[in-house]
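In this view, the complex is presented without one of its protein chains, the others remaining in place.
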Amino acid sequence: MIIFIVRRLGIMALTMVVVSVTLFLLLEFTPGNVATKVLGPYSSEEQRTLWLEAHGYFEPLWVRYFSWLGNFVTGDFGESVRFKVPVAEVLWPRLWNTVVLGFWVFAVMIPLSLLLGVLAGMREGSALDRSISITSIITTSIPEFASAVFLAAIFVFWLGLLPGTSTMTGGFDWWQLVLPVMVLVIYDFGYVARMTRASMAEVMTTPYIRTAILKGLPYRHVIMRHALRNALIAPFTVIMLQINWLLSGVIVVEFFFAYKGFGALLLEASLNQDIYLIEACAMVAVFVAAATQTLADVGYTYLNPRIRFS
Amino acid sequence: MTASTETPLLEIEGLCISYFTRAGEIPAVIDFSLTLQGGESVGLVGESGCGKSTVAMAIMQYMGRNGAISAGSIRFKGRELSALGRNELRQLRGAEVAMIYQEPMAALNPSLTIGAQLTEVPIVHEGISRSAAKTRALEMLSSVRLPDPERLLAAYPHQISGGQQQRAVIAMALLGKPSLLLLDEPTTALDVTVEASIVKLIADISREFGTALLYISHNMGLILETCERVCVMYSGEAVEIGDIEDVFRHPSHPYTQGLFGCIPLPSCDKNARPLVPIRGQLPLPHERPQGCFFGPRCDSFREGLCDQDLIPMAASERTRHLVRCVRWRDLPSERRVGKARPKTPAQIGEEVLRAEGLQKYYPVHDRSLSALIRGQAVRYVKANEALSLRAQASETVAIVGESGCGKSTFAKVLMGLETATGGELVFAGDDISSRPVKKRSQKQLGSLQIVFQNPNDTLNPSHTVGAQIGRVIRKFGVERKPGKVRDRVYDLLDTVKLPRDFYKRRPRQLSGGQKQRIGIARAFAGNPKMVVADEPISALDVSVAAAVTELLMDIQQDHGTTLLFISHDLSVVHYLADRVVVMYLGRVMERGTTAEVFAPPYHPYTEALLSAVPIADPDIQKREIVLEGIVPSALNPPKGCCFATRCPRKIGPICDEEPPPFREAAPKHVISCHIPLGEDKRFPTPC
Partner (left out) sequence: MTDLVDALDTRGMVSSAVRAVSFFKLLRESWVGMIGTGIIGFWVVIALLAPLIAPFDPNTPLQPFAKPLTEYVNGDGIFWLGTDHLGRDILSRVIWGSRTVLFYAPLATASAYFVGILMGLAAGYYRGRVDEFLSFLANVILSFPVLVLYILVITTIGSSGINIVIAITFASAPGIMRIVRGLVLDLRNRDYVAAAQTRGESSWYIMLVEILPNARGPLIVDTCLRLGYVVITIGVLGFLGLGLPPPAPDWGGMINEARSIALAFPHMTVIPCIAISSLVLGFNLLADGLREISLRD
């Protein structure tokens, strides 16, 4: 088990290195480009050369990579061109805002989707199962931007109940969080619910559930003790991987509702060619995704005694 | 403890069970009646799809969403089961009636310990405390003869062997103190020596606890060893019910008679008294004929008599012997015996294959911390060790052994799917031991072909039969022109006795036996010198298996091919092999002609195997040798004789410490054992 975790962490570290090399080559291969992006298209040739000189861009590529990586690991991400402040100063508060958003999405989505998935999978083919399945197909068919549009039209334009933007300019406001959370939950819960349903339905047809029933155990006991434990292993992985999906979703939602989060920041940086900010955001995003992937793998192994003890 | 004789324990009357599918109602069981007294053991025997498991599930009132009892009644201790409420049913299941399943691994919950699964039975049914339940579970584990019950309680199912799992399931069933035990093919997934020990345990238990047994099996021999009465089923109907002695000595229904004709008993002989397959195949449930369901396959079929109404069970003058046949009084009540094969057996020719000291090791990478520290990160599974054998033209050589003995590994090395680690393997004059299939010439490939075990896996479901055989013909350069290729495919279909319009069929339109025939046709398409048959009939029903066995031997005789027959089934091997190699844990234990291996002096392992094989003949007295313990891991085989850990005839520490010598009991009859040949204790021939 320890070896397994070490191996997984090693793979994760390797992934991060490969990603960093790729990003670095993609964005900083030609120093001239970097200078243009940082100093703007109207800077003179002389200014650019001076800037490149000052920032060590005439060193060989690999030296530059390692010094970049060194700075990165120590938390020095460079200065944002757009915000004219160190990247870290914009990045961390924005990331925190996204963590708040993500927390509430998960807090609503996980209980909802697990409950619906288990209920549907318990009696495969029943009316309840069919309606839960169809509902989740429909909700997963509506992309985030579309449900944002629909919900805004209903709750903001028509009913006038909720604010249409979530800029939080006047401090933190619960009401401004409702629509973003709703949009993300609607798109994501269906997928997790369907996975849970499939897993539960599969478990319900296994011979060991038949054994449990024919042992004369009460139905509740069969479900709670024999079925759930096995059926919830797969959704655990799915939920962990859902964090990766959520990072995509927040970009759309934050952009739509003008929520000052990490996703909107990443998009803004990309559209404005804010090179150091892009690098920092992308590395943070990949780190979160890779870390949850690793956690999902380790957790799956831990939850499954057949793997744990082999 | 036994119930009074007035009210039978279980009374099934006129039971009809149907499954409701999109295609409509499909009757699975029709007019089934059976009575069981307390403590009695009854066998339910039949081929797959005959409805025997459905009966058991109906007794449990567990038929899935789309199954239902459409007529008849099941009474348990006088109570009508279908009238029971949910709670009463729950109290019955597990406490009054318990069940034991075919796949013990699947029947146990993988994420709960054995202890948790055992103790919940008395906790739920009797409401006793957790610690009291644990004591009971420990007692029960000892009474199913599991060593070290404390450790077992804490183990997860995948951590113990198949035989131990089945014992745990049996313990779980007995914990509710049931008066009826339903056993659904409880040993089918197990090796023959493990099967023998489980069967013995079941027999002991029913005596000890006074539990009645309903033993479901496809194996007549097992029923003979475990039951007092037997019910034979065919296509949803019981066709014959009676005491074991009556049914086995005087089978009266043509299907029962046919079934006995398909079993390779020791009295059979491939030339003088061959098997008699039942022609045709089991009708699909919605294609059952009018009148007698067995009619189209029956030699005694009479038009106008057998194809009219449903046929009722008729009682004979013998007590409690019922037969569902209108003509049974006109027919002799005896087993069918085959007529001698018309052709004389082919002459054994020159040597085709020689293996000398063949080794195959698989590296296993152990990534645990302790292994890394001890420097044992790579260990080897010795799948084949010092394997030597010979095969000559037109000869049938059988390799026999239980799962994990390395017989399939040998087939892979032979076919070039793996390469040997060491030793020699000479086929038709060339050493092919380290030549993978890609480096073999077209001639070598064509002259060495294989028939696989699983009929559902042997043919590619995406392509037609004709295309698959045609590809082989072109590939081996037998024919090139499309027309000629097609003719050759037709010839091959004729050879395996299948109609020519199978050319355009796809595998899913064929039955298991038909697929296996196509597999045989494919193997013989390139006119091979030698065909490896890797358990070709073990996935088939008895009657189909007999037909495929006979077909394989006919084609082999016609072509003068060498057949390397790999099997776990000693009866079949005894029936068709000329020479036998017995393997255990990658090593040869004994080899010689069939007559020599199946007669003393034995290797102790051969002896145990022979005694473990269930034989469907009440005249044969077997000696009981039950092997205890589990097969050691091939990663870490015993230092001396690899069979020493389970050997009932171990003579001393020498067995554990030194590898046994190869002793020649007769020219070419080799036994690998420390016991000197003269001292072999003999016993009456079991086979």
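Should a chain be cited, it is by its letter among A and B, assigned in written order, with residues numbered from 1 in that chain.
As a convention for this text, contacts are C-beta pairs under 8 Å (C-beta built on N, C-alpha and C of every residue); 3 or more make two chains touch, one makes a residue touch a chain.
These numbers were taken from a predicted model, which means no experiment stands behind them.
> What shown chains come into contact with the chain that's not displayed?
Every shown chain touched by the left-out chain: A, B.
> Of B:394, B:449, B:495 or B:594, which residue touches the hidden chain?
B:449
> If I consider the whole complex, including the chain that's not displayed, which of A:181, A:234 or A:247 touches that chain?
A:247
> In the complete assembly, which of A:50, A:146, A:178 or A:298 touches the absent chain?
The missing chain is touched by A:146.
> Looking beyond the chains shown, say which of B:282, B:415, B:572 or B:665 touches the absent one.
B:415
> With the missing chain put back, one of B:58, B:391 or B:472 would touch it. Which one?
B:472
> Touching the hidden chain in the full complex, which residues of subunit A are there? Just list them.
The list for subunit A reads 11, 14-15, 18-19, 22-23, 26, 133-134, 137-138, 140-146, 149-150, 152-153, 156-157, 164, 244-245, 247-249, 251-252, 255-256, 266-267, 270-271, 273, 278, 281-282, 285-286, 289-290, 293.
> Considering the entire assembly, which residues of subunit B contact the chain that has been omitted?
That gives, for subunit B, the contact residues 22, 415-417, 437-438, 440, 442, 445-446, 448-450, 452-454, 457-464, 467-468, 470-472, 474-476, 522, 526.
Just so it is clear, only the chains that are shown with their structure count from here on.
> For subunit A and subunit B, let me know how many angstrom lie between their CA-based centres, rounded off.
Centre-to-centre distance between subunit A and subunit B: 52 Å.
> Enumerate the contact residues on subunit A facing subunit B in the complex.
2-4, 7, 125, 206-208, 210-218, 221, 225-226, 229-230, 233, 304-306, 309-310
> Using the touch rule from the top, collect the residues of subunit B that touch subunit A in their complex.
60, 62, 65, 90-95, 98-99, 101, 103, 106-112, 120-121, 124-125, 156, 158-159, 169, 172, 176, 367-369, 372
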